Structure formats: C-alpha cells, structure tokens
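The other protein chains are all here in position, but one chain of the complex has been omitted.
Going in written order, the chains are labelled A, B, C and D, and every chain counts its residues from 1.
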Amino acid sequence: MNYTKQIQDIAAKLFAEGKIDVFVGYRMNGFDENQVPVLITDPQDVSKLVFTDKSVFNLVNYLKTDHTRRKRVGIVVKGCDSRSLNLMLTESQVKRENLYVVGICCEGVVDDAGEKMQNCTDCMVPDAVVSDEMLGTAVSGSGTLTYKKNADIVALAEKPLTERAAYFEEVFENCIRCNACRHSCPLCYCAKCCIDQETATLYNGANTTSAAFHALMTWSLHLAGRCVDCRNCEKACPSHLPLHLLHKQNESVIYENFQEHLAGVIPEDRGAFYKYSLKDPDDFIM
Amino acid sequence: MSFTTFVTDKAGLQKFYEAVMASRETYAPVEKFGKFDFKRVARLSECDPVSPIAKTLSIKPLFFPRTAKVMKYVATSAGTDVSEVDEDPLAVKRVILGAKHCDARSLQVLDKVYNWDYIDTDYQKRRENTVIISTRCDKADTHCFCTSLDYDVENLDALDVLVVNGADGKTYLEARTAKGEALLGETFTSDAVRVTKEEAAPEMKKQYDAFAASFRLKMDYKEVNAKLAKIFDTPEFENVSGNCVSCNTCAFVCPTCHCFKISDEKVKDTGVRYKSYDSCNNGYFTLMAGGHNPRPVKYRRWRQRAMHKFVYYKERFGENLCVGCGKCTISCPVNISIFEVVSQVSAAAGNRQ
Amino acid sequence: MEQLLVPMICKVDKVIQETPDIRTYRLTFREEGLMDQFSYLPGQFVEFSLLGSGECTFCISSSATRKGYFDCSIKKAGVVTADIHTSLEEGDEVGIRGPFGNWFPLEDIKGKNLLFVGGGIGLAPLRSLIQYCIDNRSDYKDFTILYGARTSADMCYKDEIKEWQDNKSLNVVLTIDKPEETWTTNVGVVPKILEEVVKPVIENTKVITCGPPIMIKYTIQSLVKLGFADKDIITTLEMKMQCGLGKCGRCNIGSTYVCKDGPVFTNEQLKSLPDEF
Amino acid sequence: MARVGVFVCFCGANIADYVDVPQVVEEVKRIKEVKFATEYKYMCSDPGQGMIRDAIIQYKLTSIVVAACSPRMHEKTFRKALSDAGMNPYLLEVANIREHSSWVHQKDKKAATNKAMDLCRMAVAKSIANEQLHEISVPVTKRALVIGGGIAGIQAALDIADARIPVVLVEKSPSIGGKMAQLDETFPTLDCAQCILTPKMVDVASHPYIELIPYAEVLELQGFVGNYKVKIKKKASYVNFKTCTGCGACWQKCPVKVPNEYNMGIDKRKAIYTPFPQAVPNKPVIDAENCTMLTKGKCGICKKVCLPGAIDYEMQDEIIEREIGAVVVATGYDMWDPTPYEEYGVGRFKDIITSLEFERMVSANGPTNGVPQRPSDGKVPKNVVFIKCVGSRDEAKGIEYCSKICCMYTTKHTILLHHKVHDSHAYVFYMDIRAAGKGYEEFVKKAQVDTGTTYLRGRVSKIYKKGDKLMVRGEDAQIGQVVEVEADLVVLATAVSAPKDNPELARLLGISYDKYGYLSEAHPKLRPVETAKAGIFLAGCTQAPKDIPETVSQASACAAKVCGLFSGDTMKKDPMVSTINNEYCSGCQNCVKVCPYGAIITDEVPVGHGIKDLRTVAKINEGVCQGCGSCVAICRSMAITLAGFTDPQIINEIVSI
Partner (left out) sequence: MEAEVKDQLVSIEKPELIAPPNWEPVIMGILCNWCSYAGSDLTGTSRIQYPPNIRIIRVPCSSRVDPWFLIKSLQTTADGVLVSGCHPGDCHYISGNYFARRRFLVTKKLLNFVGFHENRIQFSWVSAAEGPKFAKVVNKVTEDIKKLGPLHLYKKENFEKK
C-alpha cells in the first residue's frame, strides 16, 4: 500500500486549483521509518506528503483544531478514519463543502514495531465510506458485513469476575489522567469535557484510581455507538493502557443487542444511543 | 569530601540492589502494559533497573505526586474542621533505583522553583529522604538530547550513586553525594574492590564518550536561549504547533513540568482538596471566571510552553526547564519534539533577522 | 507545600451589600490571636475558599491600619462567587490563605501627590491603600480620588465615599457612564473625566489606578497623554491564579509570576511583559 | 451552598409512630448548610406553613426542605407557603419520609428512622443546588385553526367559536360537511344525517367567529404552542365567491360532464359544480382539470350566463397566512380500496359495490332517488349480500385493526334496504358483531328481527358470476358448511383507513403518526386528544376509526382544550424545562433527535475568541419543552440543564446519603 505519489499529485492539484487552504496528510517523522501527521498550507510542501502502511494516525482529529476550522481542507482518510469523518459530518462539526476527501482502500496499517495493528486485522470497513476520490481497489468484499468480535474482550469476558475486576483495577490505576486519549479522539470535540467539572461534588479530575475509572467509563459510554476503532487513544496513551477494550465491549453489546450498524458507516446515522427500536431487548429489566 | 568508588560485577550489583531493597523502601521501574513506571518494589525480580528510557515514565511523581491530597475538611453545623493530610507517604527514607540521569537532573531544575520564595517543604523533605541510584545509559535514544543542554551529564551531582557498566565488563559504582556514600557504605557488602575515583576514571570516561557519541540530536542551547528570547511574536509558533492535538501528555510525562491545579472533591460532608498535574497546553489553563483568556488559541499555549522551558525559566532561575530526556516526543501521539520546535523556531527567526 | 495550601478558618463578622452584585465581607480569624498576627499591606490578596465550592482570589479591600478585621469585596462573576453571594452570611465560616503578592510601593509614594483612579469593583484594592494613606495622611500631599461606575447603583462603598467627601483634605470626584435623574455631578467615562474635570498636576504625582481591563487601558492612555511617566502609573493586574505561591504556573507571564511579583505593577513594568494578559 | 431550613412533619402518627422525628431533626441540624430545623404535627396545616414562613424571614433561608409525605401530594401546598413568604417557590424540596419510610418500614423503627435521615440529607443536598425558577409564560395568539370540515371539524370550530375565540376552518373540498354529508340516515336512531348536519354547516358559515376557507389546504406550520404561523393555500375556484349569488345558472349550462364524487361516481356532475345542493358555502367552483375553457381555451359558457359576472378564468391559487395559537386536526378518513380482494371479483363485477356507494343509492337525494339499483342493469336488487370486515381485521390483504363502525352501518344498511325494497332479502357475512355503544346492541337485535336478515358467520371465499347473478360462496361457521348465496347485489363493508395525506400533513405539522397513517395522540389513555406537540389536537377519525357520537365528543374535547389553552393572555408553564449553555454546546444536534416534542431547534451564535464567524448550537423552545430530560442525559458536553433536576442536584443527592 503506497499512495504517496497519488496523494502528492492530488494535493498539488487542489492547491493549484485554489480549492483548499490546507491539506492534512502524513509525512516521514524525520528520524525513523514512522510517519506523523502534517498540515500543509504551502503548495511547495506537498512533496513532504507520504502514504504507506505506516500512515496510522486518524487525521480526522485535526478537523476539530484551530488550524482547520473555518478553512477548506483536503484530507486523507482510511476506512476507520472515514467513519469518524462521517460522524463528524452527521454531528455538524465540519461542513462537507469545506472538505476534499481522499479516501483510501486500506489494506491495514502497522504499528511502530512493524506488526499489523489489531484493529486492522479485525477491520470490518477497510474502504473509506466517504470520499471525493478513492485510491486503490476495494478491499472489502461485496458480501454482507460479518461482525468480528474482538478476541481480547472475548477472552476477558470468559475470565472470572474477580480476575476481571483485578485486571481493570490495574488499568485504571496506571492511568495518569493526562486526558490524551480524549484529546486525540476525533469524536471528542466538546468545548468543555464533562469530566472537567469544577464543582466539588461533581469533580473527578484528581489522579486517583476511582477518578480514572469514572473518567474512562464516562468517556467510553460517550463513545458507545460512535467509536470507530481507529485507536488514536491508545497511540496517545503514555501508559499504553488497553483502552480499546472498553470501546470494543460497548460496540459488541450494541451490535449484538440492537443490530445496529457499525459507527459511522451509514451517513446521517448518529449511533445507537440516539434512536431506539421497539424490539430492543427487555429481558434484563424486571 | 571525597567519595568512594567500587568496582564489581553484575552479580555484585544485583546483590547490592537486593541489599538496598531489604533495608530501605525502594522504588524502581515496574512494567505494566509495556510501560515502566516507578513503583514501590520488594524484590529485584519485580522491576527492571535498566528499563529502556523510551518506555519509562519519569521519577517526578515520587517528589511531586500526580495527585496530592492537600487537606481534608469536614463541614458540619458545628463548624468546619480542616485537617492537614496524614503523614506524607512519600516522605519516608527511600531509595530510587533505575532513575535516568535526566530524571536526576530534573530534580535539580525543580529545586529552583520549589525553593523559591515560599519553600515547598514536602518536596524538600522528599528530596532529603531519597537516595537516587542512577545507571548511566549506554546509548542515547532517538529523542535524547541531554548532552546538548546546560548541565554536565558526565559529572552530574544530582544523583547520589552512579552506576556505570564499563566496556570492560565490570560495573562501577560511584558515590556522588554524602547520601550516596552513606548508602553505599551501609549496604555494599559484596567482595568488590574499592578504588579511587581516579583509578575508575578512564573506564568511566570511555563509557561516557561512547554514550556521548551516540546522540542523534545536538543543539547549541545558548543560541536557542538567546534567539528565542527575542522572538515572542514569530509566526513560526503557529507552524510548529500545527499538528499538535493539544493532548497535554507532554506535560504529564515531562520530568520538569510543574504546573498544577487545585480542586476540591466532596462526598457527604467531607471534602478533600487535591493538587493535581495540569498543563499549560490546556485551553482552560488561564481562563478566568469572567471569560477572559489570555491564551485562547493553541499556538499561544505552545509558545508559552516552549518559552517557559527555554527562556522564562532560564531568565528567572538560571536553568533550562528541559533536561533533554525526549519523553514528551515519545509519548506524543504525533511525535512533536520540543527539540525540533525550539531549534526550528529559533533557526527560522534567525533567518528572518 | 501542601500545608501552605491549607486555609485558615475565618468567620464572617458582617456582610455589606454594596451593589446588586458586589458584597463586602468583613472577616476575622476563628482562632484567637491569629487576627493580630495577620499582617498585610495594601494591594495584597488572599485566596478565599468557600469550602465545598472552591477557591477564588480576592484582594483585601481594607487596610491593616484598621485593626481587628479585614474586608474582601466580591463581585458575582463565576460559579464560586455566585455561591458566595447566595450562601455566605454573618456567622458563617470561610477558608483564607494569604496574604499573597506584592503591595503598592508605599515608600515611593511618600511625600507625593496621590491620584487614585478607580472603576467599578476596581476601587477595592484602592480602598485598602486609600484607608492606609488616610490613616497616615501627613505623609502625603494632595489627595485626589476619581471613581467611576456604570450607574450610581453600581458604586460600592457608598457610605465610605461619603466620609471621604466630608473629609476636607480629600478631593473626591465621582462619575457615572450615563446620565441619571438624581445624579447631579459628572457624567462620562473615567478617562474623559480625568482629562476634562480632574486635570491632575503631573509634577510629583503618583497615579494608582484599578478597574476593568478596558478602563485601565484607556485610563493609562490618557494618563500618558497628560504627560505622566510610566513609572508613576501604578496599577494592579488580573490573571488567573491558583496557588498564590509562585508554583502552579498559571499566572506566569514571561518570567514574571503575577501572584508573587504582582499584582501591583507600574506601567513601566507592564510594558516589559509579553502581551499575554 | 445555601442556607437551608428543614421542617419535619409528624403527619399525626403516620410518620411519628414509625420514625423518631426528633432524632431526624437533630441529625439534619448537623449539616453545615442547615441553619434551622424543626418538627411539627402537621406541616401542611396553616400553623405548619406559618412556621415555614416565619423561619424563612428570621433565618434568611435560601431553600427549604419539608420532610413529610410524597411530593406528589403536597409539593404545591408548600410551594405556595414559600411564595407567601416572598421566596421563590421552586427553592422547595420535599423529602418523602411517609410513603418511602414510615409506611413501608413499620416493623423496624430504627431502620425507618435511619432511612428518613438519609432521605432528609438527600433532600437538603439537592436543595443546596436548587435555583430560583420562574413560571414560564408564553404569549398566546387566541385564534384556532381547524383542519378539515367534516363533522369533527365543524363541531370543534363551533364549540371554539361559541367561546368567542376566532377560528380558521380549512376544508380541502369546495364544501364542508365531509363524509357525514354523504350519509343517508345514522345509526342507531336512524335520524337523517343531512337534517342534523346541515344546520351546523350553516352555523359555521354564518358564525361571526369562524373564518371558513374552503377549497384550501395547509402548506406550512411554523412556531410553537400559542404562537403558530400557518400558510394556507386557497386553490383557485375561478368563481368570485363575493359576487356569486349561488343561482346555479352556470352549472346548469355547463356542457362538460364528469363523475360525481359526492355520489361515488354513480352519476355525473358538471365541470363547474357545487358538490351537493346543501353545500356550504353554496358557491360553485370550476374543476380545472376538466373545464374545457381552462384546459383548451374553448367554451366560456358559464361566464356568459353568469349575470353577476363572478366567473374569473384568470384566478390564481392564493396563499393565506394566519397567526394562530392552536390547531385541531380533523381530516377524517378514507374508505379503504377493496381491490386486493380479487377472489370477490372486485373491479370485474359491476354489481359489487362498496358500502358508501350503497349509502348514496339509498339516500333520498342520491343518484337513484333513494332506491338501490344494480349498476350493471339498473334493476332493483332483491337479494343483497353484505360482506363485513372487507379489509378490516385482515392482516394478509387489509389492515389489522377493527374499523369499528362497519357492524353498525351494515345493520343500518339492512334496515334501509328493507325500507326501500320491501320484498328484498339481506344476507350478512360477518366475523363478529361488535355493537358496543349506547343503544347499539338493541339496534342490531331489533334490525335482525325486523328485517329478517340472514346472518352467516364466516368469511366469503369466492364470488363468481352465474347469469346476471352473483354467487357468493362462503363458510357458515355455525353449521360448519360451505354455503352459496345467489345475490343481485353485493355490498362490501370496506374498512376505514387513514387519509392518505396524513403522513405528509403530520410531517408539516411536526406530529407523529402510526403505521397505518393515523395521527398519534400524546397518551393513548390520558391524553387522547392532544398530540405530542403542544397546541395541536386531534378530533375524529384522523386519530383512529370512530362513529359520529365519539367523533363529536372528541371534537368538543378539543374545543375545551383549545379554550383552556386560550383562557389567559399568556400560557403558564412549569419552569422545569431544559436550557442550553451555548458556551458548552458543540452543536452536534443529537438532542434534536431524542426530543419527543421537537422542542429543540438550532441557532447560530458568534464563535467568540475574537473570531468573526457563527457556529451552530442547539436552542430549546421553552414553550414546547415538557421537561423529560432525555436531551440532558444524552448531551455529552453537559451543555443542557433541566431546571429542577440538574446534574448537581441529582449528584448531590447521590453523594450525600
């Protein structure tokens, strides 16, 4: 998977035609084989752009920053990224007419160690679902989507309750409350996060296990039915916490019980919590 | 005062570590989810004193906790009882194993702000009661640039006991302070050879030179200090902060960042006041009650961060508020390097002038 | 440092509703003897905790020359201040840390003409200095107070202003922004009145000004226009603060910590700071 | 933070016997914010309320907790006590220590007391976060819109107008009257529909408070309860109603003949026509689709014969705008089209007609002058088969529900047939006879006896032609045999179905409809005439099939609701509604999706921070919001606050046990 040339050409063309003010893509990080996002505003810099299987970070995150708001943006999106973009569009955070979207038929990206990311081996929507232009040939088959349940949550769910409790206690204990997870999440765009409450009875900002538990639980519930499994959060976490567990757990519950689509696959679909069906399971309620 | 230097082998070093652990409260890097954080350990097998620098969080939280209870209060109609926190759990006699040189240096930098005007006695107590054993790195990590900054890495006296794995296969332990000397004296029982500093010097120097030669990043901090001081209004800050996602993790892992927030948490009639880390990259950092915010946009906050590290702190306290550990770059989801930022900004500003 | 962040408990002696959104709280320490030890100078501030609600920074609006209490004047602005207004009454307890920060250059202004220019709640820090100077009246020469508010109802310390007006050794000029029926004296914004009515002597005069940021900005402009030197213009700076100890980094502007090096600055000092306040 | 006063009630012995009230008082006194606490025999009594009033003033209290019975019982009482003391009534919290403690833990005084103390602590904690709230008053435009001029619309319009409230009545067709005007006689009294309806129609036309807009439809409704703006399209009638005298010269001379809808197409009308002789307004309209002058520019006879010169071929559709405060929707129903019943030969056999066609035939002013005729040959039928539940109660071909009126009108038809054709015989195939209603069962019984109708319980499986007769084959379930009946005429009691325009109307009104197309009421039991959208009401069959008495009752109920709504210049509403904090709102509009009332719209506000641009935020119309809090719980940014149940209030309760 290497679309460096195509993306450089597209960016150059968009700048030449005056269609964009900024192009969001990837460049080499300058010290090893890995890449970092880059916001290109000067057409001369388009040669910096690259795209390979090292293009990991979900660039949709940049659509919520000062540098892109109220500008015309060209952006590269993989399958998962495009789903978050879809949600951003649905939730009115960006205007479609301000975007030029280069969609990728993604064959999966690799982590720093060169191994295919877990979310890519599990990927159910590899091709960008929103784009102005697609690169590559479609990876997903034409058949209906089969849900792949994350192996980690299956393994954990089988463990006894006490072990699970102990495992997650360790997770929350190692959280340092830097909130990098939420800042790197493209869908955490709130002006002020609900976790940052200042009132004493509502406060949860201290770096205690219980506050971390609270914050991460609330966070994952706010992303339930919306998380697109891009793993920006895990990439940003300085403690390398397995944050995907919470999201994948919610995703599987939603998928299995409400027969909802995966987040962001369908345009205008806001996620499971913003609609209901009369047939939703009722058996857990007395 | 002259300090002792021991020469021993790997086994001798292990024995020393075990003796330390047996006699003192010991903190060392413990791996969880592939990342090392300094935690209390009882056995050497629980920790890794030579954890890779790229995967190790700093020792700062052992002196400046991520969250500290400031006080507890119980408010009833009978009155408000304010009680100070119970015994500070971190102010006991303790030893830190596996601290990096940059970690040790960070404490020297932080000493300045904590001992300025109002003295942070808790911090001081923790400093006094802690012996830092630091193994000198063999090789610089991709993002390290400690040798480019305003401190002498080779002769760093912020650490108490220096451990060097010599190229000759021997392990050198050098006390650098009285605290270190005392610890070595009390706990070092192996049949190691006690040598003079001068005798150990050539081998130690050789190791240092090899280490110093392994740095990818090099800069002239004086030039950076000088140039940055003049260019508050450069647009370059907007460019370098472009792909920052404002995630704040740089400040949380930085061994020298020391901004904090004070906040209350209350359950029933009992409240606790916490002091927790905060980051100047946070948009709410300077937001005032009336709604005025002097640094409302990202590049201004980035400028504050860079300038505080390389200009303001230097002006005020004579030190760079950066030890060149590269932890921020490693933790950054988009690998923004403070090194690159300050070099680029100062270079670009230099070009313009 | 944790113990420096622990407040002392004070009791509210008296509550004075200055304006609809400004209240003055007269406080004393709960523990006996602490009040006498509590020494402060005009311009300094305290950290004021409404326990269970939060901590806020307020300047002390009284002078230590008046013994047995200290005052804090609080304007309703955010969550905590609103809480203070609704709930804090006589006999209630609050937590106080301080005093923090620097103070007005008392030595520098000795023997000088004094011109106080205040707006709205900005009179609070000035009041501390005014009380101090009145109590040491012989140390100073001409003494002018120019105070402006949006409306006559928004003027704080009304009783005290009356006293000042009655005091023959003080020249008090009041103004409001827009005309009102019962208002007989000046109408207009502070800088305008400063130039047109007060017409201060420049020689040997120190100006101490405090008020909303916009007022300070234009007042300093007109003072400079009138010919005052930057070092003779003294003001206080508002910045988000939390610890008050020069540690938490919030009030850091350039290499200055407003909570330690300020809040009182001369215009000369202000000019040397990066424009981030 | 607040200054709270707590008042614990003994409720005689109801609370005091099982809860140690003095201990509760001592306990709450320990709470920092509680500045006063006391107990009394009956807090709700005058002296009890007086205690509250006195304490408020004496202790400068900022909120009040009354620990007594359920807030559903006395919340209003105590709120009034607060008001009387000059305090905002919403600063009250009630701790329910009777229903939730003393009455349900009668065997364990200690536990009940403990629980009562916890409940008081929770109430105190909540009250600390209470804020002053003010009843919302929404100005009201005192004019109602009634959509549909059938009996439901007519009744609603008249009732509202009689209360001196102006009404705008919009009717789709040229005349009001609706389906009822097509009926001959009505069950169970067999009084003539025209005789009882036409006076009401005339009343509508002449009522000073009713503005009748016939031949028109609603295009757009904006605003919210009390403050709607409606756009009505008045279709071009090509006849100036002001000058037209209704003499009828035009339609008598018009050469174009088209099937007459009023008579179910059994006879013809002209291209310029009044739907029926008693039409109100009794003015003709030109059917633009069929008029040759309008389609081809040839003819113009009507204009020539019209002495007042009322004909205007250039007339255009007109848009009328009105400000109104409430809407009554009374769009009635459609007759279900029986075409899916192929086995009956619907469409193939002319002598199969629907019940409404039969109704027209037996009507004295109908196309056959009141005598039924076979459409095929015009003969008077002797053997008539009535088939009930055609479409109704048939999931496979028709509709699941029971149309409710077919049993009764078929019974009526057998009587009418018997009256008009004395030697006829009626057969009725039926599933059940549902005759719940005043006098209905008696009516059915009497009809069976009087007419000698043969009732066959069972479904018809096939109809085929034999000569000029129709053979109706069905099952008689009572004898368990297949029967065949030779019929001259077959009348299908077709189902009642929702008007096909209902979904579109619902969308433009912003109300919901069910899977059949009937408009949905706010609550099936307790709010059957209201819709979920405040200020919009439902009358008649547009909500569900009904007979005339029910329709009229519902219409009058609507009128009562409208009158109630308009009883003041402003509407008072509980202040427990949601509000948006623009600073935190990220404009994701998820709240819009979960609001059941459509109370949330979007708004644009400046971005701030010196950026000159607008951003979208949500905005809640407090006139419409009912305060359910759905939006609050799904708002991730916590930008929405529901007054009375704010997050700090609820969290305070949670953490203070």
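By our rule, a residue touches a chain if its C-beta (ideal position, glycine included) is under 8 Å from a C-beta of that chain, and two chains touch if they have at least 3 such contacts.
Keep in mind that what you see is a predicted model, and the values were worked out from it rather than measured.
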Displayed chains contacted by the hidden chain, counting the whole assembly: A, B, D
Contact partner of the left-out chain, one of D:Gly5, D:Gly148, D:Pro499 or D:Gly629: D:Gly629
Positions on chain B contacted by the hidden chain, ascending: 65-69, 72, 89, 265, 267-268, 272
On chain A, residues whose C-beta touches the chain left out of the figure: 153, 156-157, 161-162, 164-169, 172-173, 194, 207-211, 213-214, 217-218, 220-221, 224-225, 245-246, 249-250, 253-254, 257-258, 272-274, 276-278, 280-282, 284-286
On chain D, residues whose C-beta touches the chain left out of the figure: 70-72, 96, 98-101, 103-108, 111-112, 114-115, 118-119, 122, 522-523, 532, 576, 594, 596, 626-630, 632-634, 642, 645, 647, 650-651, 653-657
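Here, only the chains that are shown with their structure count from here on.
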Chain closest to the middle [Cα centroid of all protein chains]: A
Chain pair, A-B or C-D, that carries the greater number of C-beta contacts: A-B
Distance between chain centroids, defined by C-alpha means - chain A, chain D (Å): 46
For chain D, residues contacting two or more additional chains: 32, 655
Numbers and ranges of chain C residues touching at least 2 other chains: 52-54, 79
Pairwise touch network: line, ring, star, complete, or other: complete
Touch list for chain A against partner chain D, complex: 70, 91-93, 189-194, 197, 199, 201-202, 222, 270, 273-275
Interfacial residue positions of chain B with respect to chain A in the complex: 32-35, 37, 57, 66-67, 142-143, 216, 238, 242-249, 251-253, 261, 263-267, 271, 274, 276-277, 279, 284, 297-299, 331-336, 340
Sites on chain D touched by chain A in the complex: 583-590, 593-594, 611, 613, 616, 634, 636-639, 647-648, 651-652, 655
